[in-house]
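To start, the structure under review is shown below, and the notes come after it.
A single protein chain has been omitted from the complex, and every remaining protein chain is retained in its original position.
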Amino acid sequence: MIWSKYSAPQTFYPLAGRLIPWFAAVAIILMVVGLYMGFFVAPTDFQQGESYRIIFVHVPAAWMSMFLYVVMAIWAGVGMGLNARLSFMMAQAIAPTGAMFTFLALLTGAMWGKPTWGAWWVWDARLTSELILLFQYAGVMLLRTSIDDLRRADRSSAVFALVGVVNVPIIYYSVQWWNTLHQGASVSMATGSKMAATMLMAMLIMTIAFWMYSIAVILARVRCVMIERESLPTWDDKPAVIHEAVEAR
Amino acid sequence: MSHSSMWDSISGIIRRDLLLAMRRWSDAAMSVFFLVIVVSLFPLGVGPEPAVLRTIAPGVLWVAALLTCLLSLSRVFTPDYLDGVLEQMVLVPQPLSLLVLGKVLAHWVISGLPVVLLSPLLGLQFGLDGEALGVLVLSLLLGTPTLSMIGAIGAALVLGVRGSGLLVALLVLPLYVPVLIFGAGAVTSSMAGIGGEANLSLLGACLVLSLFLAPWATAAALRIALE
Partner (left out) sequence: MQWGSASEFFAMGGYGLYVWTSFLATALCMVWEVLALWRRRAAARAEQRAALLGGTDETAA
């Protein structure tokens, strides 16, 4: 089976190592293109002025934060279903990057909200679910670090990640529902229905750039996790001294 | 397995847990006192303005109910975990999720039901009127079992883990958010004259969803903790 072939650590480790530079290169190129388009090609928004340019980092960050949580939950579910160690390691490697993007989405959202709405924070459905998402990332990571037994840490955080995946959409709709009740506090977040094509394009390019960045970083992190977990052998370009050491054993 | 034996195993667990709780009645009393104290702190902190108190009442009462449930979560599995009963529960032929359901229901009777029964009194402190009080009781009646259900997942995940008290709060509170929104929303909307039915039915939906998913997830978490 292909899965078992590539999921073997000694195959996956060098494969990931070969892929990282490619994803990183594509990420950097797309970021340069996206930033150029975002700052020099995309026109000024006639309603929001230049502050709208924050969406070129805000929307990709928010997107990746949600997407990575789902991917993490999928790896966690696969790990539980197939009892595959690599899946758990992937889930472990995804969480910090996802949490970072969640934090960035909240921060840049506040930066966008202040000039646009006049408030750093409003209790809107998207912001609230993003905040809860950050708490859930924190929960997944802290649960893992509090449990010493690796097998239990893997599985417990997987269960929590899966439960959380049910929670986020419920929160999104419940807050939306709640906002219709509290009319006064609700603020429309519509960024203007007719966005210029170049704006949309820049946003899309930045999103793909962040996606590629995430893959590169996550693969690098999963390699670290592999070294930390599997004490022997090293599947890396090993210095001669290590090679000898392995031979000697 | 037939229906009667399924029910027997659940009710057996409930009866046992309730009996144990009766012997340690001070635990249940502590939850109740905690609730009353937390709720009483708010008027002291916010000020005695009746209109303000009435506005914040649904949220305050619901958050207090949430915290009360949270504080009693360690009692769901930890005693059985420490004396080894839980390990036997995993091994018996009855499905573990059913036994979990029994334990969660017992937990609700001990820590959730007192909150429901006490809530009209606390609502009066905040100047809620008759209809709002009714909706408050109803919302807590529908919502607190959900809190116990979700809480059990967290309690099972942190079983025997160091620093589990804070950790369980961190895991469970984000999952409590929808229940809080619908529960407090039911009372608020009935006070606004729109009626709380829509929120109450959403609370009911949360309860049904948690009845289906939570015992199963809790059983999985218990197996992981015990292997």
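Letters are used for the chains, namely A and B, taken in the order the chains are written, and counting of residues starts over at 1 for each.
In this section, a residue touches a chain if its C-beta (ideal position, glycine included) is under 8 Å from a C-beta of that chain, and two chains touch if they have at least 3 such contacts.
Keep in mind that this is a model prediction, so the values were computed, not measured.
S.K.: What shown chains come into contact with the chain that's not displayed?
M.R.: A
S.K.: Out of A:Leu30, A:Ala61, A:Met80 or A:Ala153, which touches the unshown chain?
M.R.: A:Ala61
S.K.: Which of these, A:Val71, A:Leu107 or A:Val165, touches the one chain of the complex that we don't see?
M.R.: In the full complex, the listed residue that touches the missing chain is A:Leu107.
S.K.: For chain A, which residues reach the chain that was dropped from this view?
M.R.: Residues 39-40, 43-44, 49-51, 53-54, 57-58, 61, 96-97, 100, 103-104, 107-108, 111-112, 114-115, 213, 217, 220-221, 223-224, 227-228, 231-232, 234, 236, 239, 241-242, 244-246, 248-249 of chain A touch the chain absent from view.
Here, only the chains that are shown with their structure count from here on.
S.K.: If you average the CA atoms of chain A and of chain B, how far apart do the two points sit, in angstrom?
M.R.: 32
S.K.: Help me check something: in the complex, which residues belonging to chain A touch chain B?
M.R.: Of all residues in chain A, those touching chain B are 80, 128, 132, 135-136, 138-139, 142-143, 146-147, 151-152, 155-156, 159-160, 162-164, 166-167, 170-171, 174-175, 177-178, 181.
S.K.: Taking the touch rule as given, give the residues of chain B at its contact with chain A in the complex, in rising order.
M.R.: Residues 153, 157-158, 161-164, 167, 170-171, 173-175, 177-178, 181-182, 185, 188-189, 192, 194, 202, 206, 213, 217, 220-221, 224-225, 227 of chain B touch chain A in their complex.
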